[in-house]
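Inspection log for the structure reproduced underneath, given as structure tokens.
Omission of a single protein chain aside, the complex is shown with its protein chains in their original locations.
Moving on to subunit A:
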Amino acid sequence: MGNCLKINSSDDISLLRGSDSFIGQDGGPMPIYQHEPITQMFYPASSSSPGAVAAASGTSSHLPEEDQIKIAKRIGLVQHLPIGSYDGNSKKARECVICMVEFCVDEAVRYLPCMHIYHVHCIDDWLIRSLTCPSCLEPVDAALLTSYETT
């Protein structure tokens, strides 16, 4: 566990150096949840989610490094939120309240912990700016962290 503490205290640096952060963990147990999101965060940002990256770089091009790191962490957190496809039978929401366009059947929607749904690109762009559900104001990060602890 001492190892974890050390990694946690140097998060910002390990994020900047990229692969360096893994060297110290050779042979050790897989990272625990406390810092798993952080180590993962940087990588989805640069590969698996072009939309989110575009949005983030749009807001971050002139930001100080610490803010860019914060955005990278957010993108990682957002990637953990489930995506489903709209089944057309949902009685709850017929349109995405961000763009006010009706959902199409089988369209990809992002589920927030409060169960509000949005178009993936609409809500992801927003969550990078604020980790709050636009409909009910439920903080998304707190809910996510709780779900990490309980699972």
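Everything that follows uses one rule, which is that contacts are C-beta pairs under 8 Å (C-beta built on N, C-alpha and C of every residue); 3 or more make two chains touch, one makes a residue touch a chain; residues count from 1.
Going forward, contacts and distances are computed from a predicted model.
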Chain not present in the shown complex, as UniProt names it (candidates "E2 ubiquitin-conjugating enzyme", "AP-5 complex subunit beta-1", "tRNA-splicing endonuclease subunit Sen15" or "Multifunctional methyltransferase subunit trm112"): "E2 ubiquitin-conjugating enzyme"
Interface residues of subunit A (partner: the chain not displayed): 97-101, 121-122, 125-126, 129-130, 132, 134-135, 137, 139
